[in-house]
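Note that one protein chain is taken out, while the other chains of the complex remain in position.
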C-alpha cells in the first residue's frame, strides 16, 4: 500500500495542523451528536447510535491499516469476539457491563497480538489472506459452539448498562452514552496517533526496513498495531451487543469484515476522521437510500464504486486535496 | 472537517420521516431481501404485495386502502432492528416479517415495547416461547411439525434408523434440534447427523456419507435449492432409501430444479399451493400469473399475514394497533369468514398456530397430497 | 478404502469447479496486480444473463447465449478494465480490491432484481449420466468440467509460451516497464488478459451452472473457494489454480467425511494459513521479489 508519490514541488505538510483541526471536529461532533437526536425519533437515534458503534470498529481498523499499514480482513471477527464476550459475561454470568467491556477489550487485544504474529513473517496481501482465514474460523466457532454462543440462534435479551444508577435503556439515553464512549475512544486514538507511537506506526506503514534501521522495533509496533486495532473492534462489539440487545453470528462474518475495510478506504485510510465518514457511508447512507426501494443496495454500491474511482484515497483524501487547492487559491483539480 | 457531522445529521433527519395520516392501512414488511434469506424474503414480499392488491381491489380494509412498504433486513440483526424501529416511528399499523430467527429475535422486543403486532414467517421454535404477546406466526412451528414427521417415519415409513441432513442455519439447525428428541421418543436411531452449508457448492460428499450410513430413511431439511441439489447428488450416488422431508423438500421449486431426482420424495407439508384446498390452489395460480414462478410456502405466508391483519381489523371494526394484537391472540380464522386466510387457522395465546397440514409425495414431477392431518386441538 | 476413494473422486470433481473459477484470479493478478473480489460473481452472472436474454428477447437458447455472453464479455472484460481498473490501478492493490467488492454487490443485487431471487435450472450441453471412476460415480457434467479446466490451462500455457501474442503478454506480466521499452503494446496486453478472464468466467459459468443452478448468490461460495484455491496453488501461476482447486476440493470433501461437517470449511482455511506461512508463493508459485 505504497503512498502516492507526489513528485510535485514541496508542499506543506498540513497533516499536523489538520489533526488539531480533527480534535476540534471531535469535540464539536460530540456536542452536535449529543443533541442531534432531539425530535429525530427512535429510528434516527438508533441509526446514529449504530453509526457510532461501527465508527469505533472502523477506527481500530484504520489504526491497523491506515496508520500502520497492516491489512486485516478480520475486524468484524474481533467485533464478534467483543460482542459475544460481553453478551455471555453479562447475560450468563451476570458480570457488570463495564467489567465485561474491559474484558472484551483485553481479550481482543491479546488475540490481536496472536494474529499479529503472521504479520511478522508475511506482508500485504498474504497477510490479508491469513486474517481472512482467521475471520472465517472465528465465525465458524461462533456458529457451531452452541453451548457457549447460542449458535445460529444467537443470544437475546442483552441488557444495556446503567451509569451510576442512571438507567440507559431508552434510545436517547443510550445514544448519549455511546456519544461519550465514542468520544473518549476517539480522543485516545487522537492522542495515540499524535504520540511517538503514531509516528512509529506511520513509519512502519511507509517503510518498515528503514524504520527498523532507525531503531523502531517493528515487531513490537506491528503486534501493537494489531492488538490496539483489534481491541477497538472488541470495544465496538461490546457496545453493539447492548445496542441491538441481540447478537447472532451474521454481523461478524467475513463479508462484514470486508465491509469494514470498505468503510476505512472509502472514508479515507490514515485520517483520524476517516472512520466516521466511512461508517457514515456504510451505515447511514444505505438507511437513507431506503426510499429507493429494492434498488437501494445497487445504488449504494454504485455510489461507493464511483467514489472510489474518482478518489481512491477516500472522502478524507478528497477533502484534503480540495482544502489544499483552495488554500493555494486555485480550484480543486482532478487527480494529481 | 465538520462536514461529516453535518452530513450525518442531515442524513439522519432524512431518515426520520414524518408520520403519515391514517387514511391508509400502513403495513411495514421488514423482510430479507438481500443476504442469505433473500429467496425466502422475496417470496414473502410478493405474497404480501399480492394480498394488498387483492384487498384493495375489493375496497381495502374498512374502506381504507392497504399499503405495504418493504424494508430489507439484509439478514442482519442490526439492520433489522433499524428497519423495525423505523416502521414504528412511521406509525406502522402492523409489522410483517422477518423470516430468519436472528432478525426476528433482534426486532420482536421493539414491536413489543411499541405494542404493535409483528406477524413473522419464521419456523424456529424459540421466539414464541418467551412470553411476547405481540409476536404471531404464519406457519406451524418446527416444534409442531417435527412430531408429525417422527410419527410418519415410525408408522408409515417404518424406519428403524434415519440419516438426518440439515442446513446449518437457524432454519435447519432449529429443525434438527426439534426432530432429534422426537426420533428418540419414537425409538428411531439416528444413523448419521450431517450438517451442510447454505450455498454449498457440491453435495457429493454428503450424499456418499448418507449412502454409507445405510439408514432405513433419510430426513432432509434444507432450503429449496439446496434440497434440489442434494436430491440430484443422492440420485447420482445411487442412494435408494426413502427421502423424507418437510415443506422445503416437497415444494414446487424443488421439483422443478431436481427433475427426476425428486420423484418418490415424501413428507409433511405445512403450506403448499398443491394442497387440496381451493383457496390455496387459486392463490398459487394467481401468484404464478403475476410473478412468473410458483410460490413457495413463504409466498403463502406473506399473503396470509396481510389477511390476518384484515380479518382482525374488520373484527374489531377500527384501526387500533394494540387491539389488533389482542384480537389476533387466541382467534380462529376460518376460510368461510375470510377467504384470504386460505386455510382455517387457530392462533394460540403465544402466537403459535394450529391448523391442518398434509402428508404428501412427489409422483411424476407433481406433489400429491395423500393424507390431511387434522389440527392438534380441533 | 472404497469409501475413501469415493470421497476423493467427489472432491476432485468439486475441485475442478473451484479450479475453473480460480484461473481468472491468477490471470488478472499476474498482469495487473488486481485482486478481484467479484470473481465469484463473474462466474455467477453469465448464466443469469443468458437466461435473462432468453426471457427478455423470447429468443431461442443459442441466440440468448450469444447475446448474454457477448454482453458479459463487453461489460465485464472490456468495461471492467477501462472503467474500474484503469483509473485505480496506480493507487495500489487495496482501493481497487475494495472497488471490486462494491462491484460484486452491484452484480449480485442486479442479478437478483433484474432476473430472479430464485435459483433457476440452466441447460447443459453435456448429456446427463454418470461414469464410474474407480467404483465411484461421477456425472458427465463433472467430467466435462475437469476436462475443460485442464484444457483451458493447457491452452493458456501454450498461448503464453508458444505464440507471439502470448509471449508479449507474459513479458507484460513480468515487467511492464521493460515490455514497454521493447515496444510491446502493454495496455493492449493487459486489456487482453481481462477479456480472457471474462471469457473464462463465461466458460466456467456455462459449465458450473447446470450443476450449481443459476442464482444471484452463487458467487459468494464459489468466489471464496476459488480465492483460497488460487492462493494455495500459487497466485502468480495459472497452473497453480488447477492444483489449488483440486486440492481444496479434495480437502473439503475429506473434511466433510472424516473431520466434521460443521467445521468442514475450517480445514481448507487452516491449509491456507499453513501454506502462506510455510510457502507464501503457493504450491506452484514463483517467489515474488521483495524490495529492500
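Some notes on this structure:
Letters A, B and C mark the chains as written, and numbering starts fresh at 1 in each.
In the analysis below, a residue touches a chain if its C-beta (ideal position, glycine included) is under 8 Å from a C-beta of that chain, and two chains touch if they have at least 3 such contacts.
Methods note: contacts and distances are computed from a predicted model.
One subunit of the complex is not drawn; among "Multisubunit sodium/proton antiporter, MrpD subunit (TC 2.A.63.1)", "Formate dehydrogenase subunit gamma", "ABC transporter ATP-binding protein" or "NADH-quinone oxidoreductase subunit L", its UniProt record names it "ABC transporter ATP-binding protein". Here the missing chain is touched by one residue of A:212, A:299 or A:318, and it is A:212.
Residue A:220 is the one among A:99, A:114 or A:220 that touches the chain missing from this view. Touching the missing chain, out of A:139, A:197, A:276 or A:296, is residue A:197. Against the chain not shown here, subunit A presents residues 3, 5-6, 8-13, 15-16, 192, 194-197, 199-200, 202-203, 206-207, 209-220, 270.
Everything below uses one rule, namely that only the chains that are shown with their structure count from here on.
Each chain's centre was taken as the mean of its CA atoms, and the one lying most distant from subunit A is B. Centre-to-centre separation between subunit B and subunit C, using Cα means, comes to 35 Å. Centre-to-centre, using mean CA coordinates, subunit A is 31 Å away from subunit C. Along subunit C, residues 109, 220, 262, 265 each make contact with two or more other chains. Chain contacts: subunit B has residues 33-34, 36, 168 touching two or more partner chains. Across the complex, subunit C is touched by residues 33-34, 36, 38-39, 41-43, 168, 194-197, 199-202, 204-206, 208-209, 212, 224-225, 228-229, 236-238, 253, 256-257, 259, 293 of subunit B. Residue ranges on subunit A touching subunit B, taken from their complex, read 18, 21-22, 24-25, 28-29, 32-33, 36-37, 39-44, 46-48, 50-51, 143-144, 146, 151-154, 156-157, 240, 243-248, 250-251, 273, 276-277, 280, 284-285, 287-288, 290, 293-294, 296-297, 319.
Of all residues in subunit C, only 35, 37, 83-84, 87-88, 90-96, 98-99, 101-103, 105-106, 109-110, 113, 220, 224, 231, 235, 262-263, 265-266, 269-270, 272-273, 276-277, 280, 292 touch subunit A in the complex they form.
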